[in-house]
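Here the structure comes first, spelled out in structure tokens, and everything after it is commentary.
All protein chains but one are shown in place.
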Amino acid sequence: MKLDDLKTRLMLDSRNEEERAERRFYFIGLILSVLLTVASFASVMTGLLPRAWIFPTLVILALTQIVVHLRVFLHIDLSRQKREDLQLLLFTILLLSIMAFGTLWIMASLSARM
Amino acid sequence: MRQSEHTWFALFAFTVLAAAIYTPASAATHSADFMRPLGPIADMQRTELFWATVIVMVAILPVFVGVPWILWRYRRSNDKSEYAPAWHFDTKLELVMWGVPAAIVVAFGIWLTQAVFRIDPYRTIDAEMAEGMNFEIDGPPVVVDVVGLDWKWLFIYPDEGVASVGEMVIPVGRPVSMRLTTDTVMQSFMAQGLAGQIYAMPGMVTRLNVLAEREGTTVAENTQYNGTGFASQRAPARAVTDAEFSAWIDTARAAPPLDDETYAQLAKSGDVAAARRDLGRTGSGPLAFALPDPMLFGRIVGRYRTGAPVPPEQQPGSHSYDPEAARLPATDKGMSDGND
Amino acid sequence: MSQETNVHPGMNLGYSDGEHEAEVKVFGFWVFVMSDLVTFGLVFAIFGTMAGATAGGPGPEDVTDLKSIALQTALLLGSSFGFSWASLSMKYHNQRWRTLGWLAVAATSALSFLIVEAIDFRDWYHMGAVPQRSGYLSALWALVGLHGLHVAGGLVWMAAMTGQILRYGLTDQIKSRVTRMGLYWHFLDIVWIGIFSMVFLAGVA
Partner (left out) sequence: MEMTDIFGRLSWADLVLLDVFRSPSVDTAVSSGAAWIMVLGAAAVLVWLTVAGRWGWLWRDWLTTVDHKKIGIMYITLGFIMMARGIAEGVVMRSYQATAYQGGAFLSEEHWAELFSTHGTVMIFFVAMPFITGFMNYLIPLQIGARDMAFPVLNQISLGLTGTGAALVMISLALGGFETGGWTAYPPFTGADFDPGPGPDYWVWSIVLSGFGSMFSGLNFAVTIYKMRAPGMDYLKMPVFCWTALCTSILLIFALPPLTVAGLMQALDRLLGFHFFTNDLGGNMMNYANLFWMFGHPEVYILILPAYGIFSELTATFAAKRLYGYRSLVMATMSIAVISFGVWLHHFFTMGQSPSINAAFGIATAIIAVPTGVKVYVWMATLWRGRIRMTTPMVYMTGFFILFTIGGFSGIILANPAINWQVHNTQFIVAHFHNVLLPGLIFGIFAGIHIWFPKAYGFRLHERAGTITAILWIVGFAMTFLPLYAVGLLGYPRRSAAFDDPAFLPYMYVSLTGAFILLAAFCGLFVTLWISIRNRDSLAVPLGDPWDGRTLEWATPSPPPPWNFPVIPQVSSLDAFAKEKAEGKPYVQPAEYRDIELPAPTSAGMVVMVSTTALGFALTWWIWWLAAAAAFGLVAYFFVRSFFEYPHIVIPAIEVQRVNEAWIEALHLCTPVNRDHEDDPRNRGHAATDMAIAS
């Protein structure tokens, strides 16, 4: 009886532990997102960056933040169980890049030549 | 397997039949086309077709020969042939299967890349190109501005101060540099004997550079469906001697002018004959015009680039087009500050 | 029953039964989201090709109110975060009211986002920055509007989830649905990152 009790409690404890870890993880994600967002806005609003750098900076910050979101909120990681999801995501990104960059390349060329 | 014998016979009969019917294009047309080019660009395109066919045949012919042979040889009723039901892999065969098509595609790719760069329709025909492709240039370039209307082509010669509908005339030996647009929906300008086709779109300018090496006629047609008169949007494109060309320019200069009102009428949907009627001209055949405003082409392009809406009444291809209401912008300014 | 069962994106919820079924459903939904991602990506690309097509009408400087965008960003991030908390309380506490509370936070935040966005739309309308004015504005309204529509759809979904939690409690089926909802919600947040940086910030940079 007692042993069972203990077991239950231990399991609960480990669950608490786990919950705390997970919360911490979410918080880190939130803070990172806020920082990255603020950085994006700052890069435009403060005028500290040279004009030519702003766009690349924005792209890098946005991509970083997307990775943070994928990792923290969507739980994508490199572990085995997630491999299928990760592969699907990467495959989608591959196709989407072909289509999106292809479009930009083609349309830029066309508008330059017309 | 009686059934299968019948099948064989029928297939054989079909092959003979198909071969008999499908004799190569030996048409009795008089005009130049893809198969009978007028100039070096189209000539190169035909050469491409020939060589592409030849190298691709290396991979294709084995199918034509192999399939009937295999089907016959390994038919079920022939129990003298080998039978290898479990055979399913062979490294050497794999190498051939992947390797041969891959090699062909590499060759094909190199080939097409060279061609695409060499005869890029935007590339002006100059001495360098003439040398590389082994043809001769004989005289200064001619500029032709092509405007696609519903259902006719308007050819503007800004430097000569003339315009023509229903006929394109170019001098032999001189590079022709075309700028193309439309004043209606999207079209595609094709002159097979000269260089194939390029799209023409409202508010935009595409280019095509050609040269005719010999006298002759080809068809300048639209290949992009644009409504009920589509089939009639075909005009002869004549390559003539320099002297004939000058003579043609002179007669055109004497023709009535293509001023804004005339253009507004001309742009209405209808074929060449309808335009002739609308403009109150008599006779038949192509229409020639003197060109008061050498900027006309730019202003047509600029119609769609002013930043103001162009309602259907002001768009020549539209059903509600009203020649009285539609005015071209005064300058071709819009053409350069592109918003495309 | 915790980490090993966490075999799909979204929130990890401890499942007991219907493991395979839930996994199939979440995977299916993930595939749907990927297809939707392509849709958004293409609208972005079209926006990119039309960024210069203002036709003399209002341009990015005119329509961008960075304060409003910042507020919208904060609200959406808040909503996403609230949703995470809802799923955590579902996973670890299995308490329906707690979960519902956090869902309400997420929903309110998202609703506020939509209201602020609608105010932007109204302002654009008043300055003549309507989609009928230019290609650029067409693309702008389509892209931002598409995202807004997705958020609005998400709110309807949340309403349904709330009703179901009230009616059935936190059953496995409902947990699986909340998981999928979470996927959707966080995905919309990611799309918004693209919008605020590429459409608005880059527009005025």
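Each chain gets a letter, A, B and C, in the order it is written, and its residues are counted from 1.
Here is the rule we use: contacts are C-beta pairs under 8 Å (C-beta built on N, C-alpha and C of every residue); 3 or more make two chains touch, one makes a residue touch a chain.
As the structure is a prediction and not an experimental result, all values here were calculated from the model.
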item	value
Displayed partners of the chain not shown (whole complex)	A, B, C
Option from B:39, B:202 or B:323 whose C-beta touches the chain left out	B:202
Among B:185, B:255, B:279 or B:295, the residue in touch with the chain that has been omitted	B:185
Residues in chain B touching the chain absent from view	1, 3-4, 6-8, 10-11, 14, 17-18, 21-22, 24-25, 27-29, 33-35, 42, 44-45, 48-49, 52-53, 56, 59-60, 63-64, 66-67, 70-71, 74-76, 81-90, 93-94, 97-98, 100-102, 104-105, 108-109, 111-113, 115-117, 119-122, 184-186, 188, 190, 192, 195-199, 201-203, 206-207, 219, 221-232, 234, 304, 307-312, 315, 317-319, 339-340
Interface with the undisplayed chain - residues on chain C	20, 23-25, 27-28, 31-32, 34-36, 38-39, 42-43, 46, 49-50, 53-55, 57, 131-139, 141-142, 156, 159-160, 163-164, 167, 173, 177
For chain A, residues in touch with the removed chain	84, 92, 95, 98-99, 102-103, 105-107, 109-110, 112-114
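We adopt the following convention: only the chains that are shown with their structure count from here on.
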item	value
Whole-Å gap separating chain A and chain C, where each centre is the average of the chain's CA atoms	14
Contacts with 2+ other chains: residues of chain B	340
Multi-chain contact residues (two or more partners), chain A	111
For the chain C and chain A complex, residues of the former touching the latter	2, 4, 6-12, 27, 30-31, 34, 37-38, 41-42, 44-46, 48-49, 66, 70, 73, 77, 80-81, 84-85, 88, 91-92, 182-183, 186-187, 189-190, 193-194, 196-198, 201-202, 204-205
Contacting residues of chain B [partner chain A, same complex]	122, 201, 204-207, 338, 340
Chain A to chain B touching residues, read off their complex	110-111, 113-114
